[in-house]
Each structure stands twice: as C-alpha cells, then as structure tokens.
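A single protein chain has been omitted from the complex, and every remaining protein chain is retained in its original position.
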Amino acid sequence: MSDLAIGAGRLTSLPRGARTGLAILLLLAAMAASLAIGAVPLSLRDVLQALMGQAEDARQAAVIWQLRLPRTLMAGLVGAGLALAGAMTQGLFRNPIADPSLIGVSAGAAVVTAALIVFGAILLPPGWLPYAMPLGAFAGSLAVIAIVSRIAMVEARTSVALLLLAGIAINALAMAGTGLLVYLSDDRQMRDITFWTLGSVGGATWVKVWALAPCIILPLICAPWFARALDALNLGEREAAHLGFRVERVKRLACFAFALAVGGAVSVSGIIGFVGLVVPHLVRLTFGARHCVLLPFSAIGGATLLILADVVARTIVAPAELPIGLITAFIGGPFFLALLLRRRREFAA
Amino acid sequence: MLRRRDLLAAALGLAALPPGLRAALLPDRLVVAGGALTEIVVALGCAPRLVGVDTTSLYPAKVVGSLPRIGYIRTLSAEGILSLNPSFLLASDQAGPPAVIDQLRAVKLPLALVEETFAADYVPAKVMKVAEALGQETAGKAMAETIAADLASVRAAVAGLAKPSVLFVLSNTGDRLMAGGQATAAETMIGLSGARNAIQGYTSYKPLSAEAALAANPDILVFPDHVVTALGGRAAIANLPQVSATRAAASGRIVSMDSLYLLGLGPRIAHAAHDFATALHPGARLPALPARAWTVA
Partner (left out) sequence: MMRLTAIAVERGRRRIVDGVSLDVAPGRLLAIVGPNGAGKTTLLAAMAGDLRPAGGTVMLDDRDLHRWSPLDLARRRAVMPQAARMGFSLPVRDVVALGRSPFERSHTRCENAAAVARAIHAADVGHLVNRSYETLSGGEQQRVQLARAVAQLDLERAGAKPMLLLDEPTANLDLAHQHAVLLLARNLAKQGVAVVAILHDLGLAFTYADQVVALQGGRAVAQGAPPEVLTPTLLRDVFQVDGLVVSGHLVVQGPLAA
C-alpha cells in the first residue's frame, strides 16, 4: 500500500497538463482497441481507412461506422455518465460507498424503462420510444433519489447504514416491479426486460447514441460549477453554507444532474453496476479528492473502463457476448469488499 | 410428391445455369435464424448455401450439425453474424434483440424477416415466403401444397374421435412447471391432433399451480422428452405435487415427445400432428402419412 501511496504522490504532483494528457491518451487507446477488435477481423489500418472514408470494402466500413463506432461511443458515454454520477453521489452524500446502483437509483430507472417497454407501445406514438425511454428513466432515478435522501439524511448528516438500507429496500422493490412486468409481458418483451438486469452496450445504434448524448454531456458541462460546491460540501452542509453556497439549490441541481446521467445510461444499456463506485475511488487515489479534478477525470476514467470492459465482454467468449454488467461486477465486487475491509472501523461507527 | 432426387435435380439444374443468373436466384452465403425456417431452407435444396444457423436450428442434424452457430434466436450478435461474411439473412420475426436487426439493416445486409404465427394453416404460407426470398418459388409451391394436403389428411383422420383434454408442460425450472395456455404452439398441435387444451384462461406459458391443474383436470399430460428425463421419468412425474391429483396422473396417461419436432411449426407439422394424435388416441388406427423429403432426416 505504501508503494501505491508513493506512486499516487508522484502522479498527484505531475503538472495538470501531463495528467490530463495521460488520461486522454488512455481513453484514446481504449477507443482504438474497441474499434479494432471484434468478431469481424479488421486490422488497425482498415479501421483508420474506414474512419477517413477511404475504406476498400463497403461492408468493413459499415461494420466500423454502424456497429463499432456507435458501440464505442455508447460505452464511453455510459461509462463517463456513471462514473460522474458516482463521484457526485459520493460528494453529495459525503460517503465513499455511495454509488447509483447500490443506492437503488439504477434499479428505479430500470423499472420505469421496463414499464415503458411493456406499455410504451400502447401509450406512445411509434418512434417516440427511443427518446421517451431516457426521459422515463430519468424520472425513475429522480423518484428514487428523493426517497433515499429523505430516508438517509438525518439532521444534515447522511447515515451510511440508512443509505445502504434504503438502497436495499429500493432494489428489492424495483426487482419486484420488474418481476411483475416480466409476468405481464409477452415473450419478446420479457427478453428485453431481463436484459436490463445484466446490462449490455451490444444494442448500440446511432439513434440511441444521439438520445443518450445530451443526458451525459449536460451534467459534464455543469461539472465545474458542481466541483466548487461539492468541495465545500465536503466540510459539511452547514460549513458549505457558511462559505457562501446555497446548499439546498446545489443538492437539488446535483441530484437532477446525476439522475439525468444515470437515467440516460440505464435506459440504453441496462444496469451496469460498480462503475460509479470504483472509478471515483481510483481517481481520488491517483489524482486527489478535489472535485475540479475528480469530476472530469472520473468521467474520462469511467469511459475508458467501460470501453475496455466491453472489449473483454465481446472477446472472452466470442462469438457470444457476456453481459457487460458481469465484467464490472467482477471488478467492482472485490473492490467494494476490499474497501469495506480497509475502512471497517470507520463504517462500524 | 417431391422426392429428394427431384430436389437434387433441381439444384443441379440450377447449378448448371450461368453464374450470373444463379447468383440472382440463390443467395450465396445464407444465414438462417429460426428452426422451422432452417428446415424449410434445407427442404428447398438450399443447404449447400448455408454458412450459419441459430441454436434453435437442430434439424436435420446431419446438415446443420456442423454449421457455425450465431447464437440464440432472441440474443443474436450483429458482428457475430457478419463474421461469417453472409450475403443474406433469413430470420423469423421472433429474432432479436430488435436493436441487432436495426444494426444489420444499418450495415445494409440483405435480410428477410418471415412472420411466424401459431396457426397450423399458416405453415404452407411460411414455406412460400421462404421460397420467394430464396428464388425457389416452384419448389416452394409444390412443398406448400403437399403440406397443406397432409394437414387436411390428419384433420380428416381425427375428425370423428372423442377429444381428450390435454395439459402441455413446456419446461421445468426446479419445481416450477410452465403450462401452455392459448396462443401457443402447443395449443395449435393439441387442436390439430383432435384434442382440446385443458388450460383455458390465459395466453402463453405460465407457472402451473396444483389447484389450477386440478381445476383443469386433464385426461392426458404431455411433457417434452428432455423434461421427462430432467424430472426423473414418467413415474416421478405422476407423483409431482402439481399434477398428482389429476385424472391423467392417476391413470398414468403421460405422453412425451421431442419438443422441436412437436412445437416447431415447420414443414414437419403434419407428421408431428399425426404422431401426436397417435399418442393421444391409442385405440384409433390413423392412416400413416407418406414420408416426405423433409421428414427423412
């Protein structure tokens, strides 16, 4: 652990430009890998040619432009959104285990999406569904956040135990709701719904990418504003107020922002857990806890992580694809356990 | 009556055509998603063009056994399909997820989605649709007419018989049994074989409770072969809590069949109905259907 601390110290003291450059380089490398790897064999040269519009084979170009590029972009956006939401949730609740999936926000979004899948065709005009789903998921996320905040905030402090318990309750409720919807659905809808519980970016299309993009980019743009406020909130809500921040407004807007990001992500790719937990922690470890650094680097890190996880998901049992949620769970689960073990005494209080 | 050598002759004849014309008629590298569709494709003589099928395509085993699999019909992968370098995808409308179909359209892969319904009499139409997609109209028409005739024969054979009530169990997950209601392939086959579905009041397959089974009180229980094995044989089934109180369990009338054969709603539907009817009406003498090209494995 001391080596890690030393290494972290070195990274933290790198100049800002070098850190950003390194992070972006990793992201680009991940994107390149995602574009170059897949069931259809393509070389890096084929990829570059296709991207520049000079592909020799129309089908190869189509694989890049219609399959791999939307998929890579979707994985990147979803990863960025989930990691950003995780960092914001942890900052808001002043708690290192806050993560959208653990506190039930993802499940809430998923239930609404599932309901839209089953009843959407009846309620909405066709063609609206791809855009209605992120909005519905956003509403579901907001509802959950409202409930969880109400339960877990006691006298301007968050109780860890209450936070997790509220999350368990919400997750159970959402599972029941989803189960009911599965029962009411026909065969095809059922397949779509059960897919949500495992998560996948395999269904990426440009329509979905366009529907998702504003849900992620909007919170990202607002990140600098949130960064200052979240740094102050780190001292406590009252102290943040003493420092001149309108705490209630910040909390409300931050909740909106991360509900939008999570809702958008869940509506297109299902529940992908642990990204919001793992990435902000790794970023804190390597780059420090100030939110002006934490938020953007979490977004970049989340995008990189999910793109790489997707590459693994579709190569490890090729030609079949593993649900990406399994990969993130395999990474995130042990990480979460290690976190708990390390901070046992603190959490036992 | 289309015999195998006729099909071969047709194929050879087509093969003798100039390449340009042939290519226009037969998709070169064909991927099929849907067990019934695969059977039709093989019966129409297009087996040599198959480069990949989904996991529900199991018959005829000798032809499809060695082909690469593209995954389960409802969880296909776009790139997985494309890695076979296909020139055409023939898929059931049940193929999915829908996003993958959208992706394949976006990549401009020529594809045809064939509607699937539960009506027995739709099968000849299904054959025609596949035949049109593959440019095999003549062969298809002959096949469709034969199947229609076979269906009529089976109906005629069971017309006068008493209709037993049948409860069909599709699968077991641990202790739960999924029983077939309305709008299922099971109900279609039950009707075709001169029987009636003991379950009335819900669609698709739902978990069976002991009370529901008792209320239905079927004369005959039907299980797929693999489920019989999984549950430990006919004797064990008769003792299952859900069904032990029924008439069928008491009299030991438990029928089992291969599920793809029975529920496929493919070209073998008439023969499957005939075999099913024979099992359901043990006393009756049902005239045998002649073997067809697509029923000889």
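We call the chains A and B, going by the order they appear; numbering starts again at 1 in every chain.
Please note the rule applied: a residue touches a chain if its C-beta (ideal position, glycine included) is under 8 Å from a C-beta of that chain, and two chains touch if they have at least 3 such contacts.
Treat the numbers as computed from the prediction; the structure is a model and nothing was measured.
J.: Could you run through the displayed chains and say which ones the absent chain touches?
T.: Computed over the complete complex, the missing chain touches A.
J.: Among A:D99, A:D231 or A:D310, which one touches the chain that has been omitted from the display?
T.: Reading the full complex, the residue touching the unseen chain is A:D231.
J.: If the hidden chain were put back, which of A:R19, A:R68 or A:R284 would touch it?
T.: A:R284
J.: If you put the missing chain back, which residues of chain A would it touch?
T.: Where chain A meets the chain not shown: residues 90-91, 94-96, 228, 231-236, 238-239, 241-246, 284, 288-290.
Please note the rule applied: only the chains that are shown with their structure count from here on.
J.: Where on chain B is chain A touching in the complex?
T.: Per the touch definition, chain B meets chain A at residues 68-71, 74-75, 77-80, 82-83, 85, 94, 96-100, 102-103, 106-108, 204, 206.
J.: Spell out the part of chain A that touches chain B in their complex, as residue ranges.
T.: 38-41, 58-59, 62-63, 66-68, 183, 186-188, 191-192, 195, 202-206, 208, 314, 318-321
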